[in-house]
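With one protein chain withheld, the remaining protein chains of the complex are depicted in position.
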Amino acid sequence: MTEIGALLKLRDVSTSFFIDQGEVKAVSDVSLAVRRGEMIGLVGESGCGKTTLGLSIMKLIDAPGRIIGGEIWLNGVDLMQKTEKEMRRIRWKDVALIPQSAMNALNPVFKIGQQIVESIRAHERVTTKAAWSRTKELLDMVGIKAERVRDYPHEFSGGMKQRVSIAMALACSPELLLSDESTTGLDVMTEAQVLGLINELQSSLRMAVILISHDLPLVLDISDSLAIIYAGKLVELAEAKGFAARPVHPYSQGLIHSIPRIHGEQETCESIPGSPPDLIHPPEGCKFHPRCAFAEPVCGEDEPELLEQADGRLAACHFAERFGGRGDVQS
Amino acid sequence: MSTSRLREILKTFRRNPLGVVGVSILCAFLFVTVFADVISPYDPYERVGKPFEKPSTTHLLGTNDIGQDLLSEMIHGARISLGLGFVAATIAMTIGTVVGVVAGYAGGIVDTILMRMVDIVLVIPFLPLMILLAALLGPSFWNLVLVLSVIIWARPARVIRAQVLSLKERGHVVAARSTGGTVAHILFHHVIPAVLPLSLAQLILATRTTILIEASLSFLGLGDPISKSWGTILYYAQARSAFLTGAWLWWILPPGLLISAAVLGFAFTGYALEETVNPRLRGRR
Amino acid sequence: MRKFLLGKILQYAIVMAVVVSLNFLLPRLMPGTPIEMLGGEGVWLLSQAERDAITAKHGLDKSLGQQYIQYLANLFRGELGHSYNWGQPVGQMIAKRLPWTLLLTGTALILSTSFGILLGTFASWRRGKKSDILSISASMTVSSMPSFWLGMVLVAIFAVQLKLLPVFGARSPWTDYTGFRLVLDVLEHLILPVTSLVLLTLSGNFLLMRYSMLDVLGSDYVFMARAKGMTEGAVVYRHAMRNALLPMATAFMLNVGFMFSGAIVTETVFAYPGVGRMMYEAALARDYPLLQGAFLVISITVIGANLLSDFLYPLLDPRVRRPSREH
Partner (left out) sequence: MSNPKAVTHDHLVDVIDLKKVFETRSGMLTRAFSRDRQPVRAVDGITFHIDAGEGLGLIGESGCGKTTTAMLLLRLIDPTAGQILFDGLDLTSMNTRELRPVRRRIQMVFQDPYESLNPGKTVSSLIGEPLVVHRLTSGRRDRESRIAEIMEQIGLVPTEEYLKRFPHQLSGGQRQRAAIARALVLEPVFLIADEPTSMLDVSVRAGILNLLQGLRDEMHLASLFITHDLALARYMCERIAVLYNGKIVETGEREELLTNPIHPYTRALIAVASSLSDFWARKQEMITELDTDWIQLPEGCCRFHPRCPHEHGDCENREPDLVEVGPKHWVACHRT
């Protein structure tokens, strides 16, 4: 988890939405570092703030939302100091996005080629001809025949639209790629192929990828490290390898315990009691304590910090060493 | 509709400033309509002054070409204009709702036939058809009602059919079917209660249209020339070229403003209600 | 694509058939005797022989089926009968008036749509701001006014009181302007009627464009255009507006019919020599052949315009132009 030489560094980033009922603290004080060529999974339940965090990196938060504090260092530049006009240059050139629903992310009235070409020409001084030929190369890279460059989005299937989105994201060879639940809703086979493609391109192009997902087993399977988010806070940051056997934070433990397995001994799954908190009036102290089986009085008073544990991982729990030392949480 | 849903609708509606203004306007008109006999200074059908009198303390808005009091005409005109508009809209809405629910729920060939009918009514330019009908039928209150409702039902029928179609595929209706509910049970417990608020909003918006069209038809001399609606008053004002003289200030301006105010009242109420009951439209403003 | 257009042609053919049949059936189904409907109210002053002649001329002594065939045959030859009031062929009378109506409604349609698009786009930008709310209220207020009344008020103010514009008609009487002077004269007479027609439909166009724009601005592909680092102009004009125009195209069609309805009252108020005013006069005089002829011609024009826009719509929307091979 070293920050030295990291491509992306977030320091205490907080994003809130100001609605009639009050301030929704969607992301609070998140610090995170992503190295070049690393694939990190951002995992949490719906409404935990993982998408908001992702979009905050690109400073794509719309009113009534606002990034209220923190620093976002990308390639040694603090994006928080950049104007909207400067951000426009950075978006897609340095950091690109594969959106959740490729179905709706492509403009229905333009050919897919036009949509990729325009993103190239918005950032680079190239001729139209050069942009079109690069577009064909990009489509070829994601397994779409170059002759389909003049087809409209509705003429592609869901999985193929997702590939077009990937080709579009790679148009300006970004160093950081955000994938926001980009395979949710696709069939398992298509999902496997699309993720395989992202994985392949990541290692060949040495990109950093942030994989935003609610699917913990999937993230554990394919990413290098993972960050678990609960109620807008980072609760655990660890290597993906071996994580399933030794989750530290009680919330991570709960998630691992709630998922049935396909092989090995079938254990009884348990759900986490209660439901995620209201982010307008989050609980005092540790945000997870009302649902935590191990909560003690201190948990309702002091908010635990995200601290480094013995094995190098980070966890935000007052009793982290207790769980960290236990190798028998799940065999 | 359950009482709590009603209460919820009322609560959302009250927060909508347009709706509050609209309802206030409508209440004022309702008052005038009910107490027209008490409020108006003269009998509008009596010749109580000289023709073409200018406004004075005795005749606040002057008199018309045969010496009838214009203010009294306008107060009584509310009865005809609003009453006719409302009756025609109610009939049209009833037809529209029934057609919409039947077409949407039955589907298949019934749906196809009914919707083709709707398309035809919507494509034919409505005023020429109405003029043709009105000219052939002759002027009378009920003929006008008939002419209006024959044309107006189509649009609400289409809106309600769309709602029923989406409702039919909605999980809770499918779930109710799977528990073995009869068609009648599903229609009366799940479909119609969900459609009624939308029907009501459509009724109010349709009233707006019928009032405007009634005014146009009466203005063209195709209304009942005996009964005094706002449109009829304007017909006589036009026929006597009131806009060429100073009389336009008290003979033409007020009836038009009354029509506009009434229509605006219905429009505000209808839009606000539609927005409250149709979640798809929320945030339209 | 061909399937789509075929379906549309078929659909409008049915509408045409219904309009034509309605025109035939209505006078024959109305209470009273059809001879009065077809011969005019004065028919009872005529002698029995003259009445028999009228009955025979319209084939009223034949069966309904035969009458219908006769009617269709006449229609096919472009014969709409003779005006009972003027004695002239209805077809010729309409042909003389139609250009004026087309000029009036066409101008109003183009202006109303363009203003609606511009204002709607602008308002969607300033969503929730004071000017936005103000423009909505104003547009709803204007749309609540009866268009004929608005016309009368416009005449009273701009023509009678301020004497800026002509009071009525399409050209100045007793003049024989030519060339540019004629154009100016026609334009001058066009301003007030067009304004009242534009005001009639503007608010609908404005509200629709604004709603449609808001809908599109909230869509994922507009968000993506911004994420791609496109300039604000490219996002709004290239990505958003192109899509927001699609519902406007449908509204344009509905407005064609609406304009013709509006033209009847507007032409009446401004004594504009179009088909609308002719229809009004025919209705007052109970000149049924003329009335029916006008109804038929207006309906055909509207249906034709609808068909035309349905044919042009695929150019705007590739989903209709090139339907996907699946499903």
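Order of writing sets the labels: A, B and C. Residues in every chain begin at 1.
Just so it is clear, a contact is a pair of C-beta atoms (placed from the backbone, for glycine too) under 8 Å apart; a residue touches a chain by one contact, two chains touch by 3 or more.
Being a predicted model, the structure only gives us computed values, none of them experimental.
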item: Touch with the omitted chain, as defined above, among B:I66, B:V174 or B:I226; value: B:V174
item: Touch criterion as defined above, residue of B:A194, B:L234, B:A247 or B:V263 at the omitted chain; value: B:A194
item: Contact set of chain B toward the excluded chain (per top definition); value: 1-2, 4-5, 109, 112, 170-182, 185, 189-190, 193-194
item: Residues of chain A (touch criterion as defined above) contacting the omitted chain; value: 45-46, 143, 157, 159-160, 187-193, 195-196, 199-200, 214, 216, 218, 221-222, 254-255, 257-263, 266, 268-272, 275-276
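We take it that only the chains that are shown with their structure count from here on.
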item: Overall pattern in which the protein chains touch one another (line/ring/star/complete/other); value: line
item: Chain A-chain C separation of Cα centroids, rounded to whole Å; value: 54
item: Centroid spacing, where centroids are CA-atom means, of chain B and chain C in whole angstrom; value: 22
item: Chain A-chain B separation of Cα centroids, rounded to whole Å; value: 53
item: Chain B residues within the chain C interface of the complex; value: 116, 119-120, 122-129, 131-137, 208, 212, 215-216, 219-222, 231, 234, 237-238, 243-244, 248, 252-253, 255-256, 259-261, 263-264, 267-268, 271, 283-285
item: Touching residues on chain C, where the partner in the complex is chain B; value: 11-12, 14-15, 18-19, 22, 26-27, 30, 37, 133, 136, 140-141, 143-150, 152-153, 155-156, 160, 167, 211, 214, 254, 257-258, 260-262, 264-265, 268-269, 279-280, 282-284, 286, 288, 291-292, 294-295, 298-299, 302-303, 306
item: Footprint of chain A on chain C - complex, ascending; value: 219-221, 223-231, 234, 238-239, 242-243, 246, 316-319, 322, 324-326
